[in-house]
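Sending over a structure as structure tokens; questions will come in a sec.
As you look at this complex, bear in mind that one protein chain is not there, while each of the others sits in place.
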Amino acid sequence: MTGRLRVDPIDCAGHGICAELLPERVTLDDWGYPIVDGRPIDGELLAHAKRAAAACPALALRLERGRE
Amino acid sequence: MTSLIGTNADWYLMRASGVVAFVLLTCTAALGVANLARVGRRPSTRTVATLVHRNASLLAVTFLLLHVLTAISDRYVHVPLLAAVVPGVSGYDSLWVGLGAASVDLMAAVVATSLLRARMRHRSWQLVHWLAYLSWPTAFIHAIGSGSGTGTDTGTLWSTAVYGCCAVVFAAAVVLRLGRRPTVGTPRARPAVAGSTVPTRPASLAGAGPAAGRLPELATVGSASTLTPRRSS
Partner (left out) sequence: MTLIDIPRTVAQLLAPAPDLATHLAVHGPTPAIGTALIPAAHAADVRGRGGAGFPTARKLAAVAAAAAGRRATVVVANGTEGEPLSGKDKALLTLSPHLVLDGLDAAAGAVGATRRIVCIERGNRAVGAAVAAALAERGDPGVEVVTTPRRYVAGQETALVDLIDGGAGRPTLRRPSERGVGGRATLVDNVETLAHLALVARHGPEVALPALVTVGGAVTRPGVQEVATGEPLAAVLDRAGARRPRAVLVGGYSGRWVPAATALRLRLDPASLAAAGTGMGCGAIAVVDDDSCAVVELARVAEWFARSSAGQCGACTWGLRDMADATGAVHAGTRAPAAPADIRRWAAMVRGRGACKLPDGAAGFLGSGIDVFAEEAAEHQAGRCRRADAGLLPVPTPEAFR
């Protein structure tokens, strides 16, 4: 089971929680907005990715499930 | 109806759980509002605040449930089940209990939509969440009440202190929110820039492009804005 993270740049309000919860895949730019690594996520990291997506106050961070 | 525990325990439990639920409601609301106002420069602060906001709200609901159940079961107050959720039908102290019921309804709407957040449109969720601003004052008035009803503890030193603090905290959060132009949410809120160091385009447009002469040019260019953007560290 894998997934990829994507951020909707319009909905994103730059809270920065995603970068706190998933620094392996999300870093913040100079303005506090997330730069999301689009590489596939699997294993233990997937649970953290789910948490990060659920924690987003704007629901801008989305986890796209896939079979790869 | 027999009381849950016996003798006056229900009565005290009801009052105690009510106070605790209210304090937790205040914390939840204050954290939510402060987060929106971007209090706290470090993302870790705001992350913690958001997560505590969510957990505190669930804890508040737990104590609220206890408060409502003990109010129903208590022998002295005779609050029927319906009155706990429908404002105005309680025979006992109907105004103040009614306010409590209203507050329960509002909080239930906010919490329910938040639990189902992923399954609904963000805009709808946002609109319902704004009801939280109404649920706190409703709960506050219910808590302090008047007369010997829900406002039993009003006037005692401890209740004044507790409710007073809650009021101050909530008011402070709201003032903070109103005072800070929201740098969170839509960046559209950023005000237009002013001032300039770059000169305007010269009027003589020899060799200018096809748009020349047809549109007004930028009068001023560049400079620092009045709001500095948040940096990541």
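The letters A and B name the chains in turn, as written, and every chain counts its residues from 1.
Please note the rule applied: a contact is a pair of C-beta atoms (placed from the backbone, for glycine too) under 8 Å apart; a residue touches a chain by one contact, two chains touch by 3 or more.
A quick note: this is a predicted structure, and the numbers were derived from the prediction, not measured.
Q: Taking the full complex into account, what residues of subunit A touch the chain not shown?
A: Here the touching residues of subunit A are 8-10, 12-14, 29-33, 35.
Q: For subunit B, which residues touch the unseen chain?
A: Residues of subunit B in touch with the missing chain: 186-188, 190, 193, 196-199, 201-212, 214-219, 221-225, 229.
In this section, only the chains that are shown with their structure count from here on.
Q: So in the complex, the part of subunit B that touches subunit A is made up of which residues?
A: 35, 43-44, 46-47, 50-51, 117-118, 122, 184-187, 229-232
Q: Name, in rising order, each residue of subunit A that touches subunit B in their complex.
A: 11, 13-17, 19-21, 28-32, 54-55, 57-59
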